[in-house]
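Heads up, one of the protein chains got dropped from this complex, but the rest are sitting where they should.
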Amino acid sequence: MEKRFIYADNAATTAVSDEVLSAMLPHFTKAYGNASSIYKLGRDAQADVEKAREKVAVALGADPKEIFFTSCGSESDNWAIKGTAEMMSKKGKKHIVTSVFEHHAVLHTCEYLEKHGFEVTYVPVDEKGLIDSENVRNAIREDTALVTIMYANNEIGTIQPIEEIAKICHEKKVLFHTDAVQAVGHVEIDVKKQGIDMLSLSGHKIHAQKGIGALYVRKGIVLPNLIHGGGQERGKRAGTENVPAIVGLGRAIEIACSNIVEKADIVTPKRNRLIDGILKLPYTRLNGDRDKRLPGNLNISIEGIEGESLLLMLDLNGICASSGSACTSGSLDPSHVLLSIGLKHEVAHGSLRLSIEEDITDEDVDYILEVIPKVVERLREMSPVWEKMMNGEEVK
Amino acid sequence: MEKRFIYADNAATTAVSDEVLSAMLPHFTKAYGNASSIYKLGRDAQADVEKAREKVAVALGADPKEIFFTSCGSESDNWAIKGTAEMMSKKGKKHIVTSVFEHHAVLHTCEYLEKHGFEVTYVPVDEKGLIDSENVRNAIREDTALVTIMYANNEIGTIQPIEEIAKICHEKKVLFHTDAVQAVGHVEIDVKKQGIDMLSLSGHKIHAQKGIGALYVRKGIVLPNLIHGGGQERGKRAGTENVPAIVGLGRAIEIACSNIVEKADIVTPKRNRLIDGILKLPYTRLNGDRDKRLPGNLNISIEGIEGESLLLMLDLNGICASSGSACTSGSLDPSHVLLSIGLKHEVAHGSLRLSIEEDITDEDVDYILEVIPKVVERLREMSPVWEKMMNGEEVK
Amino acid sequence: MMYSEKVLDHFSNPRNVGEIDDADGVGEIGNAKCGDIMKMYLKIDKGIITDAKFKTFGCGAAVATSSMATELIKGKSIDDALKLTNDAVVEALDGLPAVKVHCSVLAEQAVRAALSDYYTRQGIDPLPIVGEIKEPEE
Partner (left out) sequence: MMYSEKVLDHFSNPRNVGEIDDADGVGEIGNAKCGDIMKMYLKIDKGIITDAKFKTFGCGAAVATSSMATELIKGKSIDDALKLTNDAVVEALDGLPAVKVHCSVLAEQAVRAALSDYYTRQGIDPLPIVGEIKEPEE
């Protein structure tokens, strides 16, 4: 078996594609004007920023005036949530509804607000990683300022009933934000049809640069700034516009959203082959609903081994994968997402996330399916936990 | 006179230099790993981020642990000021000292805090654009949480007595932040020697990408987050690290700070020739102290004409220049900086900022000095204000 | 903020810059404090504007709208000139950035001010014909 290099961690980040890079390149050294400058070099930069804004708007079914560029998905989440909190607290609304398995950009922002006089209800998810919209309905109170529920989970890839939740929010006259960082480019989104009030996205998950994101804010919502200063982004987000990254995001989202169905048709069967192949190993389970999930995501718990060593072993075999979210690696706690769907700590520690895209070949799939059993075997052989399991002893 | 292209607006933004771009390039399409990922592609990205952090630290005389990457100078300013405000308000300190002619990233942040229960004292500047440190001393109160004074002004380039101010702050046991976005790479900075507690900088003013910045936070100061989420930047600033831009910033600051004195020796005489040449025009004045200013900055008021048309005319002649700050172009008010040094509105409207670097040639200077008088003459000819001035009538 | 090609053209090559020494009506509007002053000169013959010139202190949009306004009224009757709206000027320039729309109002008012002056010189009270001239707010 010849060693291959397979990047199967597209949910963590993606390479900037050649097409995106070539759209960006002129803006570093030639078309480098400040988009706020009055001379042609500046005006051209501004025109390019506006073209990119248009592309983001088209991809979401929004109006360009509703798109604001930010520095990342995390900033978008922080802005939407803290901004709404600031705005609504003036009306005495100091309650937020979210879910237990949001990304930390949402969770830690909610925790911050809890320290500043807000109450937060964390709606549970079921064992398949899905949110029941009725739970959202029941969580909404008179003083609810915002409901924020992620579109697709970053670890287990499950897709939430966003349109249903949005509908409930509108019935209850509560604003609805969704962290769609993992969804954009992979599922079809239409903010108007789906009734989404605010939506966060991030460029580096769809082959644009890291450090660029956007927030869609429905017309009529006057969100206070998170970052004050110059008049950029119609006065709503200060900081000299990151023209190359913005242009790149425009191109990337255009490409990513141009063939969502076709990509899913290619990726899903390969993803399923990986799932079925890995599940042949004893003591494994698929995390998250098998169907209501992102086409390229699989997340499997493999008992008796620990995730980080699994990843390091896979890396030695040329496979880039993840366990829990990249942002929290370095943390010792098992993934809050896996705990939220009912996994025991020791099982949650041994989970594997692969996030693939349409460029993965059948040979790559074969290779992964050859490597994983070997690596798992090796790790289980040296695992005292596996030994206990095999001896029928209790694992504490 | 042959038409030239001269970019004389480096205070607005700079081109990414070839050296910086080539340091960045591998990180878009090849070394694209998420710096939080455990596999080699991720670890390498993290190592590169840490190397860049080291370079920023070296340039400022700081420890790498004291450097946090942000998305821009504005974010750094917002974070330092709002973070300190949050931290100190718990101790009942709800007063901030700043100056009247800060960048909007500072001023608007202060205004935001005023709406949220803070008091702000805006220290005046003298007619030369300098702050008297005694005024800062007198403004400090028992409940002062922070003094934030810019290192060098972005419009008129004047350099403030930062070390003196820092000393006063320390005597009074008040934290001191400086917006050094315009100073870094142009004047020698040593945060330890100068006693600076926090310092904001921005990449795109020193030939790195737009949309990358840093905040120096002295060890011991536990600044609350502005952006919550993943564990990046030691948990202090969430968002997947913008590896290419960070690497670029590291390289850019290394280059920019390697020959500050030499650059100043080259630029200053050229800048002075421009000043003297333009001041030959009647009814002109230099704004800001002639000596205590950034080597590449000149700011001259030219009566009888309006700044924007001047810039557009210069643009037609291939010269990129500015009037007031780029961030506020589109605004109708004359620059708050020029008003702060005592200019009348009608004079402030007609100001020209050139910000040059060491690559400007003598021929470029000749060219600028040929173009400006022609353009000014043309605009004055069509100006009813100039007509009145020439007729000795009052200009209202 | 973005200027159309038309605006940039009328800024770079403004039509009708200058004064008319023996103008029949001269109007000035705006103030230097706000950053815009327009002065409009009209030559009028038998109710027809035979020539129009302007001098302007102001931004690119101020110059362009002055230029366009003079173009739009030259050769027109006074009645038609009085019907000139700032919207018409904006439209003729393929639009103006929102922050610059006030320049087109200045241009419209400058024309009216010049016509007002014309009537005054004729010994006719301009108010019923031209209406109040709106100075920009500070």
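Each chain carries a letter (A, B and C) given by its place in the written order, and its residues are counted from 1.
By our rule, a residue touches a chain if its C-beta (ideal position, glycine included) is under 8 Å from a C-beta of that chain, and two chains touch if they have at least 3 such contacts.
Here the structure is a predicted model, which is why all the values come from computation and not from measurement.
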Partner chains on view for the chain not depicted: A, B
Residue, one of A:Glu19, A:Glu86, A:Asp289 or A:Glu308, that touches the chain absent here: A:Glu308
Residue, one of A:Lys90, A:Lys219 or A:Lys396, that touches the chain absent here: A:Lys396
Listed residues A:Glu19, A:Glu86, A:Glu119 or A:Glu387, member touching the removed chain: A:Glu387
Sole residue of A:Glu119, A:Glu346 or A:Glu370 that reaches the chain not shown, by the stated touch rule: A:Glu346
Positions on chain B where the hidden chain makes contact: 36, 38, 43, 46-47, 50
Hidden partner chain, residues of chain A it touches: 304-309, 312, 316, 329-332, 334, 344-346, 349, 381-387, 395-396
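Here is the rule we use: only the chains that are shown with their structure count from here on.
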Most distant chain from chain C by Cα centroid: A
Centroid spacing, where centroids are CA-atom means, of chain A and chain B in whole angstrom: 34
Separation of chain B from chain C, taking each centre as the mean of its C-alpha atoms, in whole Å: 39
Per-residue overlap in chain C, given as positions that touch at least 2 other chains: 1, 60
Junction residues of chain A - those touching two or more other chains: 38
